[in-house]
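Down below is the structure, laid out as structure tokens.
Every protein chain except one is present and positioned as in the full complex.
Chain nomenclature is as follows: A, B and C, assigned in order of appearance, with residue numbering initiated at 1 for each chain independently.
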Amino acid sequence: MFSKILIANRGEIALRIIRAARELGLKTVAVFSEPDKNSLHTMLADEKICIGPAKASESYLNIPNLISAAEITKADAIHPGYGFLAENPRFPEICETSGITFIGPPGSIMRLMGDKNRARQEMEKAKLPVIPGGDNSTEDISEAKKIAKKIGYPIILKAAAGGGGKGMRVVRSASNLEEQFSIAQNEAKAAFGDSSLYLEKYLHKARHIEIQVIGDTKGNVLALGERECSIQRKYQKLLEETPSPFIDEKFRKKLIKAVHDAAHFIGYQSLGTFEFLVDDRKKYYFMEANTRVQVEHPITEMVYAIDLIKEQIKIAAGNKLSLSPDLRLSGHSIECRINAEDAETFIPSPGKIDFLSFPGGEGIRVDSAAYNNWQIPPDYDSLVAKIVAKAPTREEAIKKMIVALEMTTISGIKTNIPLHLAILSNSDFIKGDYDIQFMEKFLDKMNSSRKKG
Amino acid sequence: MFSKILIANRGEIALRIIRAARELGLKTVAVFSEPDKNSLHTMLADEKICIGPAKASESYLNIPNLISAAEITKADAIHPGYGFLAENPRFPEICETSGITFIGPPGSIMRLMGDKNRARQEMEKAKLPVIPGGDNSTEDISEAKKIAKKIGYPIILKAAAGGGGKGMRVVRSASNLEEQFSIAQNEAKAAFGDSSLYLEKYLHKARHIEIQVIGDTKGNVLALGERECSIQRKYQKLLEETPSPFIDEKFRKKLIKAVHDAAHFIGYQSLGTFEFLVDDRKKYYFMEANTRVQVEHPITEMVYAIDLIKEQIKIAAGNKLSLSPDLRLSGHSIECRINAEDAETFIPSPGKIDFLSFPGGEGIRVDSAAYNNWQIPPDYDSLVAKIVAKAPTREEAIKKMIVALEMTTISGIKTNIPLHLAILSNSDFIKGDYDIQFMEKFLDKMNSSRKKG
Amino acid sequence: MSLKIDYKEINKIIRLMEEKNLSHFELEVEGLKIKIGRNLASALASEPAPVLEVSTDTQEKSNNTPVEPIPQEGKNDLYYITSPMVGTFYSAPDPSSPPFVEIGDSVKKNQTLCIIEAMKLMNEIESEVDGTLMKVFIENGKPVEYGQRLFAIQPLS
Partner (left out) sequence: MSLKIDYKEINKIIRLMEEKNLSHFELEVEGLKIKIGRNLASALASEPAPVLEVSTDTQEKSNNTPVEPIPQEGKNDLYYITSPMVGTFYSAPDPSSPPFVEIGDSVKKNQTLCIIEAMKLMNEIESEVDGTLMKVFIENGKPVEYGQRLFAIQPLS
């Protein structure tokens, strides 16, 4: 086992990793940018190192400073968290060169999954269905036209190098392909420095379903029950639940088996998530794999009563996977991402938290780096807290989450708690009858009723 | 089902009940004494009623005001929480007269269990072993001498009307019975207005083990796995865990069966706890039954993934017990009672909480009514928070609790967090090798090492 | 707690500030805190306008419950009759009778002012002073909580 872990991240995920490391008896090193001097991860780690100014490219993305920080503190492992450098294959490679263990998959797996086309090709070999199209990265509009015709409209354009919704465009008919292609190219170029796009079939009533994977360095892989992440706005997940109200035990087993076999086929190591679109006839299509811990990992931990980060650290230290393949999902869990943003306009609302009181009690988990009088820096994402509820049934979990949010007080900044409460009271949501279009329709309806009101 | 519940309590248990009621779709009424005007239960209920001044006898123990508060708010049920009126048989009876449902056992069961001698007689009939002695309430020292001789020293003196450690005295030999008897009588008289004492066998290496019981109004009773509560100081529980490191599955089943049968025999209704002393040869002796929810109920909820308060409310409304007799205890849970008191002298430390940051994340539950800048009234108990950890194994749960406590910040008042951290690091505690004498020895050792240091 | 302000000392401070053209002065000794600010612009306009704050124990102050604006008449404070219990307020002995008291009435000590029903019992609430009834805070038939104001009486001096 390691003796000291440096956490190359901030916010709630840095705290999450600090806790897991300490529970394993390891010392922790926090790194922080200048505005994060008073952030909770900085204060609660055993050691702390300032690694640069506010700008992420000069601090949390600054590999030389991170490696030097590990070296001067004698940390023997680095956990990247999510975001920042978590999926940059150069980072594990540089860690290796420097004799530091990277707690995550090897660079080779990141490279494979980071290239959406290669990933899809590889997953097809591993018998995972992929969405029609996709294997067709191009920068050329006339080429794109031919591909689109072959796949059939509607299609979706995606940045070949991308992720996170940037460079994505739905095209419903041939008549507006040209215009959308050019917009998406510009977005892709700006976001990733690469304007090549791929085209794929756009599915109706599709759900975003993902499978958690964990693999050790000895070839053992475990795939766990699904997370339902269809409640998204502009490709940003807002609320996740497990199990999906849409998926029955038979389909779950099928999906878990398929992902397990695929992950095993490519020799997956560490934590990872295989994302799928599942259409209303329960056909599933591989979208992409995220080679890191996911924001929404707590709901899986809740229903399986496991600690994924502790397991990830142990595996990185060379331990054999200790989670049993017989693990059974039990109960229902929901996560709400509480963001510092206006619940109606989605405009970020950084600033000072004047008063903070989180919910507690039976079935409630809070993952947050926020505290009373904390000044939220405007430089990073707006996630203030993840509030997670678990109960024996979905109905009870929804009620528990509503009560928890109603009993949460965050003042001084705006949060999206009112939006979550509105979603949790929506009759389609309560019935479990929703897909990835849900938020778009929901917000349209809210806006039009506001205008009328 | 009810439409509105009045919670005749304050602090964390009031909040706990408010949450459960709201999750069941019920409205809630908080009652508060003048110093509790800004307490969290007052602020988070749907309605609130001031019921009197600081003094509990004029507010939280003031039955007419509580009943009137229920009447004027049209509450159709009252939950008493723990402490205050929770075990006063007059309260359910007056509720009944007033047409309000009392969420707890009927007055008759409270009367039975409130009289320690009658309770022991009844439990003997129900085949539960009781501690030798006990059935012998007396105010007369010469009578006491005869009884003590019959039982054999060491014996323990207990107030017949009592509880909570008041009027309890261990007598190790005949030579100091007279003196101790007189002290215990005075204490019992002062605390309960009744100086009769009973004598019982004092057990060596005894553990305080208790069994959670829940019964509906239709004769269904469920008994759950044990809570280990031997970590006590002056009969005040400090840290509880489940399962007990001392109890194996075979013994657990035996104890659960015995308690189930006894509870069934007396027609137990609602939540209750049967407390036992278990000696080092695994002989168990019934001590008493608490006819209310217990402070430490969360650890049972954690390992069984159930919500006892919601179940209690549903049963009070006439529902059939919904918990399966096949429920299995899974994992290990520990609760630390965080009190506003000096960790060394145990002197209460009420006052203003300047800064508060609770732990969170995987496996952590916090039950607390504390918040930033809250002025803790000096009028009530010193419980600030219950921090509960759950993990697959006892070893992991201990580590999780240590990390959670280390990452908790409460300033402005003193707390016993340092004491909990010392207990959790004690080698006997870690081995699970302790009994009800643990804290006494532990504190003696700490004090003498402090003096030496 | 009463304020003990040494005006001579404060005058001296202000004079010093004027003399030295100071814009700001702060002092904290043994729980007493004084802040004096001078607007230099207006000072130059030959009209010194010091701002003075004297406070004792700022912590306590912030926790105080808001003070109700009380109608001051003569030198006497109003006397408030508050509810000694939780219940339902009745201004008259029965629905067909006139109220026990009305605004402007003279009331005597121990005179019944209203009834509060609690646990099916009618509790007569009496005046604790002689005086004039200035205000009734509760409407007939409405619930009251402990400590809630029922009546304001202007006591006879």
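Note that in this section contacts are C-beta pairs under 8 Å (C-beta built on N, C-alpha and C of every residue); 3 or more make two chains touch, one makes a residue touch a chain.
Bear in mind that the values here come from a model prediction, so they are computed numbers and not experimental data.
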Could you tell me which of A:I5, A:I49 or A:I131 touches the chain that is not displayed? A:I49
Determine which one of A:I67, A:L85 or A:I353 touches the chain that has been left out. A:I67
In terms of residues, what is the contact footprint of the unshown chain on subunit A? 34, 49-53, 59, 64-69, 71-73, 98
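Quick note on the criterion: only the chains that are shown with their structure count from here on.
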Thinking of each chain as a vertex joined to the chains it touches, would you call that graph a line, ring, star, complete, or other? line
Please identify the chain lying most centrally, where each chain is represented by the average of its Cα atoms. B
Please report how many Å separate the Cα centroid of subunit A from that of subunit C, as a whole number. 56
Centre distance in Å when subunit B and subunit C are each reduced to the mean of their C-alpha atoms: 43
Subunit A to subunit B: how many Å between their CA centres? 42
